[in-house]
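Removed from the display is one protein chain of the complex; every other protein chain stays in position.
So, chain A:
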Amino acid sequence: MTPKAVILTADEVRRALTRIAHEIIERNKGAENLALIGVHTRGIPLARRLAEKLSTLEGVDVPTGMLDITLYRDDLSEVAQQPIIRETQVPFDLRDRRVILVDDVLYTGRTVRAALDALIDLGRPAGIQLAVLVDRGHRELPIRADYVGKNLPTAASEVVKVKLQETDEVDSVELWDMEALR
């Protein structure tokens, strides 16, 4: 089975993250008092990579955390199987920090809504911004990303697969037909 299209190669993923890191610095006038929180699963390595880039560019160690949104999903009554809850780890105080929430794909916006709820229950950050590697459209909630690696208009029948070294041993973004994956 092959994807319909390769949207981003490993080099393009790297460049997109570098660009996002620059945009974060520009918008926040540096990297002080920032925090990066990745949403399970692939948001976590993306957040760590962005932290590394911010450290290289600005010489600032930006703390990173991980967020699981399972207990905040609004479709829990509809899931067929038991969702597995994964670890939430935010080992720093959110107060007075600007938090960059990081995820791989922005789609309906429901995951981000749940992540915002989960984050606010952990503390009261000075602000929350959203960074995603791919924005594929089809929003069901009034949510938009502050930093986007690639805007990708898609059909609802398509699937965007983000692969990362840390989880999939390769960096790429692919577009698949849902039918082909069944």
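Definition applied: contacts are C-beta pairs under 8 Å (C-beta built on N, C-alpha and C of every residue); 3 or more make two chains touch, one makes a residue touch a chain; residues count from 1.
FYI, contacts and distances are computed from a predicted model.
The UniProt record for the undisplayed chain lists the protein name "Aspartate carbamoyltransferase", from the options "Acyl-CoA dehydrogenase", "Cytochrome c", "NADH-quinone oxidoreductase subunit M" or "Aspartate carbamoyltransferase". The hidden chain makes contact, of the residues A:V79, A:L141, A:A155 or A:V170, with A:V79.
Contact between chain A and the unshown chain involves residues 68, 70-73, 76-88, 117, 121-123.
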